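Note that one protein chain is taken out, while the other chains of the complex remain in position.
In order of appearance the chains are A and B, and numbering begins at 1 in each one.
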Amino acid sequence: MATRQPTLAQTSAAQNPGGAVDATQPARPRRERGTRVRRRRVRAAWLFLTPMLIGLALVAGWPLARTFWFSVTDASLSSLEGANFIGLENYLVHDNGWYGILADPLWWQSVWNTLYFALVSVSLEAVLGVIVALVLNAHFRGRTLVRAAMLIPWAIPTVVSAKIWAWMLNDQFGIINHLLMTLGLIDAPRSWTADASLSMWAVIMVDVWKATPFVALLVLAALQMLPSDCYEAAKVDGIHPVRVFFRVTLPLITPALLVAVIFRALDALRVFDVIYVLTSNAASTMTMSIYARQQLVEFQDVGYGSAASTLLFMIIALVTVVYLYLGRRQLGGGS
Amino acid sequence: MTLRRLKSIALTIGFWLLVGVLVLYAIFPFYYAIVTSLKPSSQLFEVSYWVDSLDFSNYVTVLSQPTFLAAIRNSVIVALSVVLIALLLGLTAAWALGRVRFRGRTTVMMIVLGVSMFPQVAVLSGLFEVIRTLDLYNSPGGLILSYTIFTLPFTVWILTTFMRQLPDELEEAAIVDGASPWVTLTKVFMPLLWPAMATTGLLAFIAAWNEFLFALTFTLTDSQRTVPVAIALISGGSQYELPWGPIMAASVIVTVPLVVLVVIFQRRIVSGLTAGAVKG
Partner (left out) sequence: MAGLTLERVNKRFGSTQVIDDVSMQIDNGEFIVFVGPSGCGKSTLLRLIAGLESITHGDLMIDDQRVNNLTPPERGIGMVFQSYALYPHMSVYDNIAFGLKLAKQEKQTVDERVRHTAKLLQLDGLLERLPKALSGGQRQRVAIGRAMAREPKILLFDEPLSNLDAALRVQTRNEIARLHERLGSTMIYVTHDQVEAMTLADRIVVLNAGHVEQIGTPRELYERPASRFVAGFIGSPKMNFIQVTAEADAEQGCRVEIPAVGQRALPLAFSAGSGSANEATLGVRPEHLIPTPSERGEGLEIVNVEYLGSEAYLYLERNDGELLVCRTQAPSPFQRGQRVTLDFDPLHGHLFDHDGRAVPPLERHAAPAAAQGATS
């Protein structure tokens, strides 16, 4: 009745007496490159990616390459085709003194302005964003409404918010001056957007107002994923809430906060519209993007402007590479 | 009353004070824009914190300008086309990146992420040349084309995240049923992804609606401008006499739809933003 099945080594021979495969001599290994299903999927994947890749090549890859090329030519907006190769003269050239972007004090000021703007606005947005997120994470009546209210600055087009703030900051009739004078904080109206010592702060204020909701939302999402049991444990142990925040909450939301900060920093480094609408091409708030665009479009000097663009690209690429390196592990995952 | 009770009352008051300040900070500028837009031009230069009387003359001024109406039309055309293109290309790419393992996938994802971080000004001259070659300068077509540089990467990125969350067995069931990748995508995944597509589409719409630099550079005449450029370029007799009333009215007109959309879809937008950033 009972039978004994051969195991492992004997199996194939016993199961296929006189069959195609003889266990004594190993079968010729037949390497398959995946089933047809799999091959078809990989083929489909590339097919499905093609439109996107063509699109990106057309609007990003090729234009970027052209920008690099223009940066070593004397191209102008009216004669892009007739551009001549001039080497690195747009960047730096010695001809009875130094010329080129790297010798232009205005460029260095715009670099400094950009970095200053990015550092200050992103820091403020991070701190304010965490505060807003903590408030939104608390349970209270009307939380949904408050969250909706917080989203409004983010939804308003940048140009519109710049215009609204320009009106509020208006030197003669602006409500900010009116308010500050009523409160007795200043005794004469300030010219917020025109005064070189104030305009950077005005610009930062508008950017912080507009971008804080973005940081807050990302931090809020992280806050809501925190395990509630460690808070209960902390409560039971009677640890002071402030201590809990710095010891438990902050370390746990740091990754999300870092992502938000990096996204914001990349945006701040290429900032254009807020500043252009508020203060136009004023030197005191000129950023690298504004400098490059002014050269390209207003002065029609495509070669020089492209060189500035290239430098800006390099700076942002550097930040991006650092970010990609840090975020690399997350990329490989998934199905 | 014990000290503990006093402290708790003080904390509650402090918390609501903080909420009040934050809400005021968030909504006051827009509120003030509405207040300004509803004032007759004679009262414009008297600061007031609320609407004393309803006066729609600023709206009438703005809406009777054919260039502003053309700008709204252009913005709608551009934003909707951009959303459509980004979703179409993004969905197919997201299937490939989210559901198929293949050599080069990580590289493609890196490229997509890299492009999303391009400074717009870095491609300005090259893109200008492309647009002129394709004879799209000073037309909505040029803007639709150029806007894919920022809408496409994040559309792909967010949709890939959502695509990965769909169960593997669902796709395998479709394979066993004999579905090709295209059928799986259109008949099985797309109906399940419509919330994600709505979110992504909304974000793309907002991004396209708000864009300024390309719109400023790649259009020339008033009839081809989009709303942000039109508002930025509204000017009065001289630089010091900007018509603030009409500017605020125009701002309110182009912002109200967005604010309504954002308030209605706030949950979806939050999930879209976090899918694109935190999980990416």
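Operating definition for what follows: a contact is a pair of C-beta atoms (placed from the backbone, for glycine too) under 8 Å apart; a residue touches a chain by one contact, two chains touch by 3 or more.
Note that the structure is predicted; figures quoted are calculated from it, not measured.
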*Identify the residue among B:69, B:88 or B:176 that touches the chain left out of the display.*
B:176
_Sole residue of B:34, B:188 or B:263 that reaches the chain not shown, by the stated touch rule_ = B:188
*Identify the residues of chain A touching the omitted chain, counting contacts across the whole complex.*
1-8, 11-12, 15-16, 19-21, 27, 29-38, 40
*Using the touch rule from the top, list residues of chain B that touch the missing partner.*
167, 169-170, 172-179, 183, 187-188, 191-192
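Note that in this section only the chains that are shown with their structure count from here on.
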*What does chain A use to touch chain B in their complex?*
37, 40-42, 44-46, 48-49, 51-53, 55-56, 58-60, 62-67, 70, 75, 77, 80, 131-132, 135, 138, 140, 144, 146-165, 167-168, 170, 172-175, 178, 209, 213-214, 217-218, 220-222, 255-256, 259-260, 263, 266, 269-270, 272-273, 276-277, 288-289, 292-293, 296-297, 302, 305-306, 309-310, 312-313, 316-317, 319-320, 324, 327, 330-332, 334-335
*Could you pull out which chain B residues touch chain A in their complex?*
15, 18-19, 22-23, 25-27, 29-30, 32-33, 36, 44-45, 47, 49, 85, 88-90, 92-93, 95-102, 105-106, 108-115, 117-130, 132, 145-146, 148-149, 152-153, 156, 164, 168, 175, 180-182, 185, 206, 209-210, 212-213, 217, 227-229, 231-232, 244, 247-248, 251, 254-255, 258-259, 261-263, 266, 269-270, 273-274, 277-280
